[in-house]
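The complex appears here minus one protein chain, its other protein chains still in place.
Read from first to last, the chains carry the letters A and B; within each, the first residue is number 1.
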Amino acid sequence: MKLSAKYIAVFLMPLLFSTVLIASEKKGVAMETATVPVSPQSQACISCHSIYTPGIVSDWLSSRHAKITPYDAMKRPALQRRMSSNNLPDELLKQAVSCYECHSQNPEKHKDNFEHFGFRINIVVSPNDCRTCHSVEVSQFSDSKKAHAHKNLMGNPVYRALVNSITGVSRIENGRIITEKPSDKTLNETCLACHGTRVEVRGSKKVSTPIGEITVPHLTNWPNQGVGRENPDGSLGSCTACHTRHAFSIEEARKPYTCAKCHYEPDVPAWNVYKKSKHGNIFFSEQHEWDFDAVPWTVGKDFRAPTCATCHNSLIVSPDGEVIAERTHNFGSRLWVRLFGLIYSHPQPKSGNTTIIRNKDGLPLPTTFTGELASEYLIDEKEQMRRKQVMKNVCISCHSTSWVDGHFEKLENTIKETDKMTLAATKLMMEAWEKGIEDKTNPFDEPIERMWTRQWLFYSNSIRYASAMTGKGYTTFKLGWWELSNNLQKMQDMIELKQDRLKNRDKKVDK
Amino acid sequence: MKLSAKYIAVFLMPLLFSTVLIASEKKGVAMETATVPVSPQSQACISCHSIYTPGIVSDWLSSRHAKITPYDAMKRPALQRRMSSNNLPDELLKQAVSCYECHSQNPEKHKDNFEHFGFRINIVVSPNDCRTCHSVEVSQFSDSKKAHAHKNLMGNPVYRALVNSITGVSRIENGRIITEKPSDKTLNETCLACHGTRVEVRGSKKVSTPIGEITVPHLTNWPNQGVGRENPDGSLGSCTACHTRHAFSIEEARKPYTCAKCHYEPDVPAWNVYKKSKHGNIFFSEQHEWDFDAVPWTVGKDFRAPTCATCHNSLIVSPDGEVIAERTHNFGSRLWVRLFGLIYSHPQPKSGNTTIIRNKDGLPLPTTFTGELASEYLIDEKEQMRRKQVMKNVCISCHSTSWVDGHFEKLENTIKETDKMTLAATKLMMEAWEKGIEDKTNPFDEPIERMWTRQWLFYSNSIRYASAMTGKGYTTFKLGWWELSNNLQKMQDMIELKQDRLKNRDKKVDK
Partner (left out) sequence: MKLSAKYIAVFLMPLLFSTVLIASEKKGVAMETATVPVSPQSQACISCHSIYTPGIVSDWLSSRHAKITPYDAMKRPALQRRMSSNNLPDELLKQAVSCYECHSQNPEKHKDNFEHFGFRINIVVSPNDCRTCHSVEVSQFSDSKKAHAHKNLMGNPVYRALVNSITGVSRIENGRIITEKPSDKTLNETCLACHGTRVEVRGSKKVSTPIGEITVPHLTNWPNQGVGRENPDGSLGSCTACHTRHAFSIEEARKPYTCAKCHYEPDVPAWNVYKKSKHGNIFFSEQHEWDFDAVPWTVGKDFRAPTCATCHNSLIVSPDGEVIAERTHNFGSRLWVRLFGLIYSHPQPKSGNTTIIRNKDGLPLPTTFTGELASEYLIDEKEQMRRKQVMKNVCISCHSTSWVDGHFEKLENTIKETDKMTLAATKLMMEAWEKGIEDKTNPFDEPIERMWTRQWLFYSNSIRYASAMTGKGYTTFKLGWWELSNNLQKMQDMIELKQDRLKNRDKKVDK
């Protein structure tokens, strides 16, 4: 963050100077100076944007993209490589990866391509554009549930009923609650803030900027950085969900604050549980001494306790340089069981696209309401064992086999017991349905149904997370067993109270 | 934190030595040594207090007040100035701003002025005392809602009813809940911990200290550091609410931990939302590389993502040195709409003193219970547009105009929809009042009324905060739309259950 924007603007623009000096001072590491050529197109971008949006220019200057050419990056030893593609167009090879390099990719696919001060650029840089240099990562990601996060939610009629029940605006008419369909804007700020919106081009519009009125494509559901965003080039996902523009820092992606944006209580309390775990305890106490930028990432040398990335997707090696876990951007690929989000836990789905699943009742759910698996769509036991071993390999870097086995036995038990507690709640709700106390048409829009939803979406989920990540005590009072057992009691009380009301009403009708 | 207190005590006291050597080692910055004269009075203070309260002496030694004289501070270039006054009494000019300089200001106004080992000092240093050097900041602050935070709460009969309903001690008599008026001590620890107490002098008292019994003024509602404290000199506010004694660090004030002391869930979840935002994600991951002490504060150079202070009050410049936003200590002055704290959102009030507002029903509220604005007391659309532009200027340092416009359109929609959800709850509560289920005399002391209060004070507020600050997903399950819609369902259920009870009771009475 040392080069002033003015310097760049004044110096580069008139002379079309082709190098950028970047001085970066990082965490005690010695001063590092890099000279990387910048394309004339990107120099033009920088010359204006260093004045009008200086923050993102500074961001980019601090990024690896500004410090090394793809040509040099490709020459690194295999384990140290941060880009996976081997065949790049010549024009991208020997210069910085800068504004124009990314925003001009695949123009023919981009419905958001437009002319901007003499250049044709895309507004949205999609995973398919990042693929040019990061092909393996994008392939892995594109198969994941994350890439399908929008589709999996909005294209599933059961989840869609949940979404609509929660986020629609209500009004009172004759003492009754009438709920409308949710607005696109509210969906963008609630579920789809994380799951991603569908971004489409709807003609163009004029915007007033500091340099006058300019015409840009009009994008729907924008801005949005949800991980399963549907992009104007037809691709799925948003790399900036975790690798924030325009620094694309691996340090940031490896720190748990990034995952915490979406994965927190009450429905996905990974962050909350991590904070209460021994691993989190060590991370928060000692992170200032660790190296979050090293590739590969070495157990014991670069870090002392895992963050989310360690267990779920980073390339991890031992101090000897032996690979403990391969890098993956399919975030489910080290997971054998799905702990959260659905009514009951179940083996991971085979496909990142979960809308294709059908349970015995014909619903697009991995289990029935009483917990029977839709096995055809889920990974088998052999694949489960394989994945579990990948995860265990990470644990075994620091823990004895006996310790690790004991840990996972506890998790297995927790999965079974929490599923039983969900089943108990389901039976109470079914009783309410049978007695006509609430209406089963939409299972999410009445108070007892909401209590049932809490049972699995908040409480059983949380307990399983805490068990998987040893989030001490989170399983007890904070969204844990206290709530799980209390919720059953409260459901029963409400059923009895509402049943009496129903009977009293019936009596009146009888008269 | 290098000079030992003993050194100061032993060295300064006997010789009345007039300089203090301060060695400060900060974040990789080279060792900095400063020589600033200290007044004989302050030397006397230090000589004892370095023994008896060494912590605060160390605090002061680490502060800017110990490192530069007002005379030198005033000579700084305009944008780098940290003190705004231009005319200072001569005796303050050429020495450190130390104990006696602050604690002896305006003695004639201070009812807490007393003799302490040969010096007349005030216990409380008030904004009016800080005004001597920081006149512009104190003027701005004094006009703000923050300075009036005590008065605005305790001097408003509607809010006062809420305060009393929450914080009064209850007992059970014949199965009924009887609630007393809250005690001053509990008020000091609850609402007034943040809003500030009224600190008055009630004679003097003796206290046992390590050096024997001494006599000091007896202060009511003390200690307290609430931002709208009423001080013994008649002034309003407490600068130490954000600039902690006795280091008065700008670094601290710019970090979100400071604002987080008061602005957190469930009623003001700015902190919680920030943590879940992309901005917070970047701050927590990279703050160790930023400069929180630089004045002015440069986008891209000193920081990469905003903290609370960036958007709400700091002096922000571009890497070129152009002013993006002027410093302000009137924390509402960049705000066009008031998102929280009241039943419905509304344009910011014109005056920091909101007790003067009257709605159509004659109540001191910016809207009626059904949402009609008390427009006369609120800023008009033109002023709203002007303020919104100030805020947008900060956003545009890093985001395109189109992105920023899209963001604020979402916020506008959220404001409208959450206000509708509050109106729905209000209608249910009014139904409960009409049917005699609960009593409207105090709108905060019965269960359905409390559910209504949750609707706006916890849920609508939270959703609006999350929308304003892009706190991903906080709007969904965590105090968001899940609760907003579920709360309506629960209100309706309770109304029906309590109504039946009422009817059954009436029937019995009929018999």
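By definition in this document, a contact is a pair of C-beta atoms (placed from the backbone, for glycine too) under 8 Å apart; a residue touches a chain by one contact, two chains touch by 3 or more.
Keep in mind it's a predicted model, so treat the numbers as computed, not measured.
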Which residue of B:R64, B:K111, B:K261 or B:K435 touches the chain not shown here: B:K261
Of B:N106, B:S135 or B:T179, the one touching the omitted chain in the full complex: B:T179
On chain B, residues whose C-beta touches the chain left out of the figure: 1-2, 4-6, 26-28, 50-59, 62, 123, 165-172, 175-177, 179, 183, 185-186, 188-191, 193-194, 205, 207-210, 216, 219, 222-223, 225, 244, 247, 249, 251-252, 255, 257-258, 260-262, 264-267, 288, 445-447, 450, 457-458, 494, 497-498, 500-501, 504
Chain A residues that touch the omitted chain in the full complex: 28, 275-278, 280-282, 284-286, 288-289, 299-302, 304, 318-321, 396-403, 405-407, 409-410, 413-414, 417, 420-421, 423-424, 427-428, 431, 463, 466-467, 470, 472-473, 475-478, 480-482, 485-486, 488-490, 492-493, 495-497, 500, 504
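Note that only the chains that are shown with their structure count from here on.
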Chain A and chain B: spacing of chain centres that average the CA atoms, whole Å: 34
